[in-house]
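Shown here: the complex without one of its protein chains, the others still in place.
Going in written order, the chains are labelled A and B, and every chain counts its residues from 1.
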Amino acid sequence: MTKLINRRTLLAGSTMVATTVAMPGILRAAEPPTVKVGVIQPVTGALAYDGQQGQIGAEAAIKAINDAGGIKSLGGAKIEMVFGDARSTPEGGTAEVERMAAAEVSAIVGGFASPICLAASQAASRYDLPYLVDVGVADSIITRGLKNTFRFGPGFGIVAQTGLDNLVKINDAAGKPAKTVVIVHEDGLFGAGLAKLLQAELPKRGFEILDTIAHPTPSRDMSNVALQIKAKNPDLVIPSSYYGEMVLLMRTLQQQHIKPKGIYCILNGAASNFRFVKEFPDAAQYLMDCNHWHDPRKPVAEALRKTVEASGKFWTYNIPMNYSSMVILADAIERAGSTDRLKIIEALNSSTFAGHIMPYGPTKFVGGQNQGAAPVNTQVQAGDIKVIYPTDFADAKVVYPYPA
Amino acid sequence: MLSPDIILAAVLNGLMNGAIYALIALGLTLVYGVLHIINFAHGATLTAAMFVVFIAFTVFGIDPFVMIPAMALGFFGVGYALQRFVVGPAAQGSDNNVLLITLGLSIMIENGLLAVFHSDTRSIDVPYGFSSFDLGFTFLSVPKVAGFGVSLAVALVLWVILIRTDTGKAIRAVARERMGAELAGIDVEHIFAVTFGLGAATVAIAACLLMPTFYVSPRIGNAFVLVAFTIVVLGGMGSIPGAVTGALIVGIIESVSGLFLDESLGQLGIFILFILVLLLRPTGLFGART
Partner (left out) sequence: MIALRTLCPLLVVAGLALIPAFTSANTTLNFLVFALIVALSAQGWNILAGYGGQFSFGHAAFFGLGAYGTALAQARFGINPWVAFAAGIGLAALAGTVIGYLSFRAGLRGSYFTLVTLAFAEVFRILFNAASFTGGAAGVLVKLDVRPENFQFASRSVFYWVVLGIVALVLLLTMRLERSRFGAWLIAIRENEAAAKALGVDVLMVKLQAIALSAAITGAAGGLYVQYFLYLDANIGFGPWISVETLMAAIIGGAGTALGPVLGALALHGLGQLTKGIAGGTPGIDLVLFGALLILAVAFMRDGIIGRLRRLLVWGRR
């Protein structure tokens, strides 16, 4: 509470100073220096949608931080965003890191896709430039031993593990209706990697895998996948695909009257996407997903969601993840009391920040990975996306197996 | 093992996809046959057409199938103008330059769409989107069956235009012997532009047929162009019956090999077929050696 009061008074104070100084017309000189922070997102090319969503989150966070008085330990310095388009390629990301390093940013947030994160964080490591990965789930991002690289969200291994654990819990609680599984995955880094993990882990947990179907992105048609699912008739379908293919698959399943007992996704591109839910509510109904999701208990998160939706955009996990990464960085700069890159890295390493909007608890980076990071389970219910697991902040009960 | 029902269903599905591929390949093969250029803006044209269909449906509530005549005419005009006023003059008769110009056009179209529509994946929800014919062993999607019919009808109309009309005869004359056609008093630049326009029109129709069951994003057209190349080669570059037959064959192969290999490696099947055809019978199924 004292902090809040301090912030208010400080804010009021600085505005007063600003207005008085502004009178003689030397406002610029009196303004506190800015802290430059780089934001890298792929806003053109194949990943443009995710990049643009991520940018919304980062910008919202910067606005919130600046509106609340900026970085107080630096005299209320405002955060100035230096934005870079990674053009959906690793070399695009690298080029932006170089530009940002030259523009003397204090840290970089973003990247989205693993290949971009891998290349960009490595380029940043040449300058000891702190790099906060927003989403990029490849485990190799963190295991390279780069001192400058941090990841706020969960890596692949954690997501898959949690996804499997929760699947078993949900299935057990319903009296084990599902025994057989068909895995559908896109053939890129994320889908193929996940399928490999699932193939190793599912049998250990009592599931029988009837088939594993890979498909390319983009796919022109998912009818074949649907036909194969129909032929195998599994209890459970586990699809890991990007948005377009997932929507196609679900529409085809509906059109072909194929109804498994459950569809359980891990890191799916559409199952936690409001556009899909709004446009095809019937095809999306009861879809379960284990994915990044904001903490619905936190008012800031819900307020942000309302703002985003009011502006005609859809809410996706990229927004809270980038928002959170940015506020964590701001907290680190605040505590470092400096724009010195090494000091910020140090401050990130000792971060215990809990003011973010993901359900991770206090931040704790070990070897660059935030230890509390974990995905949550969501389910599409009557045109909305509800959190069904973990139960301590679920806002709905799971519907499983699907009603006939 | 897979039951015959599933295989039959896959074949039917392949045929319906193939019909759409046929339309996209028709434009490509026509332009190749007459202008002897590979139009790399073909995919971007398809994407642009899909966005027009999307807008027509979401803003004005016009059904994609109703849009077909307007789209065909409109894109014929666009294609005609592009060739007449952009590609033709800028290329100055060099094929290399045509390649660069069509690439440049596709970069412009794709990113223009990105700037206007952002990168969201968009789809439309037509009332009949999920209706299907129940064949007992499978359900055939109504919009896909309709697409199949329209697609074959368009190919037939195009074929009749080429065989029966004066413009068609002029197109074929230019395709066969440009100099001779020019000497015979045919306005070659006009014919080039007409051909380009026809190519754009077929792609625009394909867009109308795709939208009820597919989605659109600024780069989606490319997904169809590579397969269209395969079809053009398989059918023989410049051949319309070849493109249609090739497309149906590719549709079936893609579908059935997807069942046995899985979707990703199924794509490999198409390219290997493509390479084999090129190496063993480069004129394709219907092409004549030039």
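Here, a contact is a pair of C-beta atoms (placed from the backbone, for glycine too) under 8 Å apart; a residue touches a chain by one contact, two chains touch by 3 or more.
Since we're looking at a predicted model, the values are computed, not measured.
Touch with the chain omitted from the figure is made, among A:Ala174, A:Ala192 or A:Ile258, by A:Ala192.
In the full complex, subunit A touches the omitted chain through residues 43-44, 48, 51-52, 85, 89-91, 94-95, 98-99, 101-102, 115, 118-119, 122-123, 125-126, 138, 140, 144, 146, 187-193, 214, 216.
Touching residues on subunit B toward the chain that is not drawn are 32, 36, 38, 86, 89-92, 94, 96-97, 99-101, 103-115, 118-119, 218, 226, 229-230, 233, 237, 264-265, 267-268, 271-272, 274-275, 278-280, 282.
In this text, only the chains that are shown with their structure count from here on.
Averaged C-alpha coordinates put the centre of subunit A at 37 Å from the centre of subunit B.
For subunit B in complex with subunit A, the touching residues are 2-3, 6, 9-10, 13, 17, 111, 114, 118-121, 123, 125, 129-130, 132, 138-139, 141, 213-215, 217-220, 223-224, 227, 255, 258-259, 262-267.
Those residues of subunit A whose C-beta lies close enough to touch subunit B in the complex are 43-46, 48-49, 51-52, 187, 212-216, 218-221, 223-225, 227-228, 230-231, 243-244, 247-248, 251, 254-257, 275, 279-280, 282, 314.
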